[in-house]
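With one protein chain withheld, the remaining protein chains of the complex are depicted in position.
And then chain A:
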Amino acid sequence: MSDTVSLSSLATGATAVVRAYPLSGNAFLRLREMGMLPGTSFTLLRRAPLGDPIEIKLRGYNLTLRKTEADHIMVEATSA
């Protein structure tokens, strides 16, 4: 597992793979249930006009989450 960064620090348009999650917290359980599991690849589509929330595409659909959650999700960038 090399070079993991937090999801919120990814550049717009970047593709990455989820690597690690906090074990507890409602938000993270729900994100898992929405199919964002360790190993899932996704693309950061855009940030809202005011920088927050963030929109990502995974498993063929679009999902938004706030920076406060994205800060704690460790991902590995696969392309810039």
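Following the convention adopted for this analysis, contacts are C-beta pairs under 8 Å (C-beta built on N, C-alpha and C of every residue); 3 or more make two chains touch, one makes a residue touch a chain; residues count from 1.
The criterion applied here is as follows: contacts and distances are computed from a predicted model.
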item: Identity of the absent chain, which is to be given by its UniProt protein name, from "Anti-sigma factor", "Phosphonate metabolism", "Dephospho-CoA kinase" or "Ferrous iron transport protein B"; value: "Ferrous iron transport protein B"
item: Footprint left on chain A by the chain that the document does not show; value: 21, 23-24, 26-27, 29-35, 37-38, 45-46, 48-53, 55, 57, 59-66, 68-69
